[in-house]
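All protein chains of the complex are present and in place, except for one that has been dropped.
Let's look at chain A:
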Amino acid sequence: MFKKFKPLISVVMGLLFLIVLSGCSELAVFDPKGPNAETLRDLIMYSIYFMLVIMIVVYVLFAFVIVKFRDRKNFNEKDHEPNIHGSTKLEIIWTLIPIVIIIALSIPTVKVLYELEQPPKETAHKEPIVIHATSADWKWIFSYPEEDIETINYVNVPEDHPILFKITSADSMSSFWVPQIGGQEYGMPGMVNDLYLQADEPGIYDGMNSNFTGEGMTHQKFNFVALEEDEYQNWLKDTQENAPELTEETYEKLMLPETVEELTFSNTHLDIVDHGVDSGEYAMKIREKYGIEVGVQDEEENDQEESDSTDESNSHHHH
């Protein structure tokens, strides 16, 4: 039985390793487009090398003992020593080795943790652009307080420029994540989490909410769009001049649990409510006002069907 399967196992394992090796370079986390994601990629690769060495050592030892000491017809009785019960020397060695490895992993981890609290070094001379990223079930609201514009479900940024995202949420806990640009951070009502991000190449990158927030969570995605500097400036000017104003009524609608398409406004919601201070009360009041009650199953399901259909018709127009 065991022998019969041996070739099969090696084939399966071989295939899996092939997938791992061939796939790596194309995977989002291993294809960073900004300094933060690069730092994280390097840290991850550093840890992977350690892990591979550990695995190889254990696998070789493991293969050796189970092949050499398996009970079989020509088993050499001398190989069997049933009474070995320990070796202080060995046990100390394999306590110390992991300690050394943990230290070797802790130092860069702590370094990177502190590094990520600062804007990227390469562009430290540039003043970061502040963008508020607010999650509301199930959409992302981006406010540019200095430029006085607001976008929904997409965010435009200039390349090679540090951006300070101020992440918060109007209701549920969400997680702001653009894998190719940097690591994620939670958005919570009544709190603001700072996250510096920067894109090195123009392009459209997938952004999402990776924390579960209910039925529409899967569709709570956004495009993270890195533009060339002058393109970005043109977009800003165009938006400030031509985009509609965000009215209180429009904003209230954004608080309802459904998905919407991409939208652009020539002012921000920050005059209406600051979710970084509001504990979620605002969104709850709006939902009450519009008759969305928690605990009523049927209504919720109908809402979901509607929001699903709007999502499908969601067109991507940001240039």
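Simple rule for what comes next: a contact is a pair of C-beta atoms (placed from the backbone, for glycine too) under 8 Å apart; a residue touches a chain by one contact, two chains touch by 3 or more; residues count from 1.
Just so it is clear, contacts and distances are computed from a predicted model.
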*Considering the UniProt annotation of the chain absent from this complex, which name among "Biotin/lipoyl-binding protein", "2-oxoisovalerate dehydrogenase subunit alpha", "Quinol oxidase subunit 1" or "Sugar ABC transporter permease" applies?*
"Quinol oxidase subunit 1"
_Looking at the full complex, which residue from A:145, A:203 or A:280 touches the chain that isn't shown here?_
A:280
*asked:* Touching the absent chain: which residues on chain A qualify?
replied: 1-2, 5, 8-9, 12-13, 16, 19-20, 23-24, 26-30, 37, 39-40, 43-44, 47-48, 51, 54-55, 58-59, 61-62, 65-66, 69-71, 75, 79-87, 90-91, 94-95, 97-99, 101-102, 105-106, 109-110, 112-114, 116-117, 137, 167, 171-173, 175, 177, 179-180, 182-186, 188-189, 191, 193-194, 206, 208-218, 257, 279-281, 283-284, 294-297, 300-301, 304, 308
